[in-house]
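Dumping the structure here so I can ask a few things about it.
Every protein chain except one is present and positioned as in the full complex.
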Amino acid sequence: MAAGPQPTPNSNTSTYAGFGIPLILPAWVIIGFFLVVPVCVMLIYSFLTKEFRGGVIWEFSLAAYDQFFFDRGLFGDEAPKIEWTYISIFWRSIWQAAVATVFCLIIGFPTAWFIATRTGRNRSIWLFLITIPYWVNLLIRTISMKFLIRDNGPMNELMLSSGLISEPIHIINTNLAVQLGLFYSYLPFMVLPIYAAVERYNFALSEAAADLYASRYVTLTQIILPAVKPGIIAGCILVFVPSLGAFLAPDLLGGAKNFMIGSLIEEQFKGAAGNWPFGAAASMILLSMVLVVLTLYARQQTREQG
Amino acid sequence: MASKNLDLRRFPGFLPLTYLCLFLLYAPLIIVMIYSFNDSASITRWDSMSLRWYQEVFFGVEAPKFRTATFNSVTIALIAATSATIIATMAATAMLRSGKFRGKSASFALINLPLMVPEIVTAVATLIFFSAIGFKAGYLTIVLAHIVFCIPFAYLPIAARMQGIEDTFEQAAQDLYATRFQTFRLILLPLMTPGILSGFLLAFIISLDDFIITNFVKGAGVETLPTAIYGAVRQGIKPNIMAISTLLLLVSVVFVTLSYFVGRMGEKNK
Partner (left out) sequence: MPENDNIAVDIQNVTKMYGAFTALKDVNLDIRDNEFFTLLGPSGCGKTTLLRSIAGFEDITKGAIVLYGQNIANLLPNQRPVNTVFQQYALFPHMNVTQNVMFGLLRLGQDKATAKARVGEVLELVQLTAFADRMPSQLSGGQQQRVALARALAPSPKVLLLDEPLSALDLKLRQAVRLELQQIQQQTGITFVFVTHDQEEALTMSDRIAVIEGGQVQQVGSAREIYEAPKNKFVADFIGETNLLDVNVTDLAGGKGSCILPSGAQITCPAADGAHAGPGHLSVRPERIAITTAGGGLVQGNASRHIYLGTDVHVEVTLTDGEKVTVRMQNSTQIQIPEVGQAVGLEFEADAARLLVD
């Protein structure tokens, strides 16, 4: 998941010792100034008052978070009840992301296993085939998925004309469409970590299990899955987290009825209906959720290696 | 006995699922490619092969818009990828070749940060930030935002390659009176070239393909290719969209293939 190999702790590769700080400085400047600072500013903005037509008034206010969690009635003067609208959007996003993750797992695990058990050049070819679609622009991929599954799209056309069905299957603008879109966007992220884990799997363990009368599927569930669990977990995280904040799949495939977090946030920054502090607040909540997941993951990693 | 039964690597059902996986991944793209050659204006019926939509993309009514958008995308990608590659190379040298220094582990987290933060959060934060400091949204804001998320992608192949080069070459160079700058320039950099090139290509394609962050920070005046396509799609999928999509698809594939082979080239030379 991290970018590149970890630097070795006792590294005596210190050819350029003393130049470490000047060399890393540009990265700090760019990422610090254009990511870290903006996130902090966003945090501040979530506590400001909204300006109509976008932007903010520099006045402290909890209105954004309040609007998210509480319903104070049409005129804002009733006793606060839990506001379920936004919470349900978040909940639905979690659900959609989870379903997409499961889809990816069901299809991705056998695929990863299959590829990892190919030999030599075959393996590279298969890997290549699996990753090429990922490198196509996400927008293009989502558009093509939309094109494919629409009511009068090629998929329905084909099935209608071949007599398989008598009426077009309505997938577009449903939950399923969004889940398909998410699956399509992030599948390689599930396949690659599992592939890496299976590649490192010691097949002597399977042989030992077979020697002790285990069936193929017992071996799978009791020996193989625990062994490649780190890869599976990494793959799930790599699919779940981006799916949570996804925008294109719900927007292009889900339509108005399938609002997810991404669409909710995007809406806050569009034109007159925008509510910047609210958008900032929603983003902060999303970010916190992601950080929680990542921290749990990191902690589990260190525990397992400890 | 047939080794098929005893092959512990085989699980019945996995092969069909793999083919299904491939089918699911490629079908939408292939369909789009096929239909981009459809002569009919209707996107539901297949008429006959024609390059009509490609002609329209390059010479039609909307062509100037897409041309400008493409120009923007390519130039932004060039600037962002170059900057990111330079910054990532320096960062990799710091992380892998400069011993210990204060803030080293924090630096590692920093380089990975753009990958951890959800894209939409980055987009919102960047938009808010530029607005807060009064920096007008436009070409420059896009470039700056792109450099940020290109850095980790450039860093990946560069660091991997650097990790694989033993430091004895640099020691030998210093033993032969090279200053550290000469060592970097004459020994490390040439040996790293495949990784740097690979990182550049990766960063380029990532920048070219970006939609969400670009859409947020671009303001009203500038369009990149993805945002232009999105805008057009909002009005309904027209065939020329599919033609553009096919073109963009092919460009991406070519670039990634190049990046892969460039990276491999270095391995063979060692």
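For this structure, a couple of remarks:
By written order: A and B. Residues from 1 in each chain.
FYI, a contact is a pair of C-beta atoms (placed from the backbone, for glycine too) under 8 Å apart; a residue touches a chain by one contact, two chains touch by 3 or more.
Predicted model only: the values in this text are computed from it and were never measured.
Every shown chain touched by the omitted chain in the complete complex is listed here: B. Note on the undisplayed chain: of the listed residues B:L191, B:I241 or B:V256, the one touching it is B:L191.
Of B:L20, B:A106, B:I133 or B:A172, it is B:A172 that touches the chain left out of the display. Listed here are the chain B residues that touch the chain not shown: 166, 168-169, 171-180, 182, 186-187, 190-191, 269-270.
In this text, only the chains that are shown with their structure count from here on.
Taking each chain's centre as the average of its CA atoms, chain A and chain B sit 18 Å apart. In the complex of the two chains, the chain B residues touching chain A come out as 6, 8-11, 13-15, 17-18, 20-22, 24-29, 31-32, 35, 43-44, 83, 86-88, 90-104, 107-108, 110-122, 124-129, 131-132, 144-145, 147-148, 151-153, 155-156, 158-160, 163, 167, 170-171, 174, 180, 183-184, 188, 205, 208-209, 211-212, 216, 226, 229-230, 233, 237, 241-242, 245, 248-249, 252-253, 255-256, 260. The touching residues of chain A, when paired with chain B in their complex, are 1-7, 11-21, 23-24, 26-28, 30-32, 34-39, 41-42, 45, 55, 106-108, 110-111, 113-115, 117, 128-133, 135-141, 143-148, 152-154, 157, 183-184, 187, 191, 203, 206-207, 210, 216, 219-220, 241-242, 244-248, 252, 261-262, 265-266, 269, 276, 279-280, 283, 286-287, 290, 294.
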